[in-house]
Structures are given as structure tokens and as C-alpha cells.
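In what follows, a structure is listed as C-alpha cells, so that the remarks can point back to it.
Every protein chain but one is kept in place in this view of the complex.
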Amino acid sequence: MSETQDPALFAQDLRLAEALIFAAAQPVPPSALLRVMSDFADLAAIITALRAQYDGRGVELVEIGGGFQFRTALDLAPLLRQVVEVKRRLPRVAMETLAIIAYHQPVTRTEIEEIRGATLSQGTMDQLLEIGVIAPAGRKEAPGRPTLWATTPAFLSHFGLADLRQLPRRDELLLDPAAVTAPDPV
Amino acid sequence: MSETQDPALFAQDLRLAEALIFAAAQPVPPSALLRVMSDFADLAAIITALRAQYDGRGVELVEIGGGFQFRTALDLAPLLRQVVEVKRRLPRVAMETLAIIAYHQPVTRTEIEEIRGATLSQGTMDQLLEIGVIAPAGRKEAPGRPTLWATTPAFLSHFGLADLRQLPRRDELLLDPAAVTAPDPV
Partner (left out) sequence: MAPESESGSQSLMLHLAGFEGPLDLLLDLARQQKLDLATISIADLVDQFLAVIEGARRIRLELAADWLVMAAWLAWLKSRLLLPASEEGVEEAEHQADRLAARLRDLARVRELAEWLTVQPVLGHDVFERGAPESLIETDRSQYAFDVAGLLRAYLAARRRAMGSAIYTPVPHTLWTVQQALDRLRSLLGSLPRGSDLMAFLPDHTPTPVERRGAMASTLIAGLELARNGQIALRQDSAFGPILLDLASEAPK
């Protein structure tokens, strides 16, 4: 806690931040938190205190795409799935397509197909578009002006990432040959 | 806390209840809570403990329609609420009617219809009256003594006019369309 700050003000700012993040449907950016808090509020100290308050609880404070959001603790998932409506996981093809877009963005559909060495079904693109993890990002200045695709903030939110830099770097992958070895085919 | 209960189990059930109530789209009924909790869980004790955990915080546990839900603390609502003013445009017919009243006042409804070359619905007049930009201004000494309409001071303040003479003259408007948009001559 900041030394110079009035403890009552700090406590109130903590409550306001908690309420705002709790109420929001999306991760709350720092600017929105600062707007409701008192002047000179120490945002970093408040986030630290709030995170500590929820440590080990059923709900945790996480940083997503540059904002803050409460999410249920990972270990509770198996029990929660019994009662909370669960979204379907993406199939492997969609996951690979998403991985290509994440690494090569902005990228055209033809480029995706070249990297995968296979044609891409519209169904796969639709799946990714439906959950909002990709979006068009302009057009490539090439014959036919094909649409370029990129990941969205929802991509970060879907996988619980603070930003794109949390993805493994391309040169980090493949360093371990064992990692490349596929599990035995069934 | 129940005396007979294993404290570790109780703590886990408390976390589950917290996560489930957090993640649910609707207030969570006791039956749903009991379904995910350990056998012989003391629901009343868990709810009491959970409520105590959130006591005085930014979020509180409330009971709604026999279920449980988190809500932002009531005292914080006014501080968090953001009022967004979205200004509507007047419908075209209302705007035209208002403009004709502004330029021809005091004017009867029949005269407005003649100038517009179209009939005028009562709804349009009601709308302008409700916003307070027009008001009756006596009656015309003609058969039937029809009501005369004129703009109000609210009309001037809405449009940011000091007085009616700030509007371009009618002959300026109709003779020279350029004068409508041109700024004052230098």
C-alpha cells in the first residue's frame, strides 16, 4: 500500500476497482479504473492488493489484453462444467489456422493455405469468426486485393493472455526436438 | 461453520460456491450449489461464510428469487454509473415544420401545410410542443380563429441563437443557396 495515501481512500478505491471489474462484461482497462478512483490513486498498489485479496479463492483477478478481469479458478473447472454452460473447444484444424494467423498476422487465406499445404474450408473460418478470435484487418495490396486476417482482443481473452507477447516466440518452438515428436498415432 | 465438517472440504465448497455464483448467468438456486459441493455440505454455513467474506467490500452476495447472485455494492452504484447522453435527431418532418414556424411566425397550421405542400400530422406538432420549441401565440382573426404558432425562448437556446435575427434572412436563403452554408463574409 502506498505510504502517502490516506488508508480510508485506499480502501474505498479498492472497493470501487473491485466493483467495476466485477460488474464489467469485458476486461477493464486501467483508464476506466482510474476514472472512478480518487485522484492520485496508486493503481498498481490497488491491483496488487486486490489480487492478494482473491488469492486462493474461487475467483481470481487476471490481466487480459491490457485490462483486468475476474475469472473462476482453473482447478474448479471440472466441477463447474457440470452446472455452467460450457462452450465447445475448437477442433484441431481451427486451432492450427488460428496459430498461423497469430504468428503471421496480417495474413491472407491463400497464405494460410500455403503454410498448411491444404485448402481451408469455409467452415473453419466461420468457427473462428463466430467466437470472434479473428477479424478482417484490411486488404493486401496485391492482385485481387485479398482480405487480410488478424487476431482480435477476444483472442487474448479466449486464451487468457495479457498480450500477444505471451505467445511462445517462433524461435523458442522447435528448440526441443522431443517437443516436435508427435504422440504415437492411434 | 459446521463443527462436524472437515475444514479443508468446507473451504473447497466455499470456493466452489463463490465460483459458481460468479459464473452463473442467473441467480443460483441452493439445489445447483448442492450438486457441485461435497456430500453433507452445510449450505447455510457456507452461504453465511461467503456473505461474511464479501461484507463491506465492493461486491455483495444477495438472495434473489430463492437463488444467490453477486451484485456491486449499492453505495458504489452512483460512483460507478456512467450516464451516456445520446442525442436524437428530430425527424425530418418535425425539423421542416419547426423551420417553417421559425421563418413565418406567427403562422397557422393551415399555412404551414401550404408552405410545406403537405399535410401535417398532429403527432409532429405534439412532438415539437413536448420539446418546448414552439408554443401557441394567439389566434388569427380569420374564419374559425385558428391558433397561431411561434417559436419559444427554448427554441433559441436549443439552437444556440441570441435572437431570431441571427438566422439568415429568408431572401438570402432562397435566392442564394451558397449563403446557407457560407461563413460570414470577411
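Just so it is clear, A and B label the chains in written order, and each chain counts residues from 1 on its own.
Everything below uses one rule, namely that a residue touches a chain if its C-beta (ideal position, glycine included) is under 8 Å from a C-beta of that chain, and two chains touch if they have at least 3 such contacts.
Treat the numbers as computed from the prediction; the structure is a model and nothing was measured.
*Asks:* Have a look at B:A11, B:L34 or B:I131 and name the one touching the chain we're not showing.
*Replies:* Touching the chain that is not displayed is residue B:I131.
*Asks:* Taking the entire complex into account, which one of B:P30, B:P106, B:P146 or B:P168 touches the absent chain?
*Replies:* Touching the chain that is not displayed is residue B:P168.
*Asks:* Kindly note down the residues of chain B that lie in touch with the hidden chain.
*Replies:* 19, 22-26, 69-72, 77, 80-90, 92, 95-96, 98-100, 102-103, 114-118, 131, 158-161, 167-168, 173-177, 180-181
*Asks:* So that we can see where the missing chain sits, which residues of chain A does it touch?
*Replies:* Against the left-out chain, chain A lists 20, 22-25, 69-74, 77, 80-81, 84, 86-89, 92-93, 95-96, 98-100, 102-103, 115-119, 157-161, 167-168, 170, 173-174, 177, 179-182, 185.
The rule is simple: only the chains that are shown with their structure count from here on.
*Asks:* When the centre of a chain is set as the mean of its C-alpha atoms, what distance in Å lies between chain A and chain B?
*Replies:* 33
*Asks:* Would you tell me which residues of chain A are touching chain B in their complex?
*Replies:* 14-20, 22-23, 36, 57-59, 70, 72-73, 76, 79-80, 82-85
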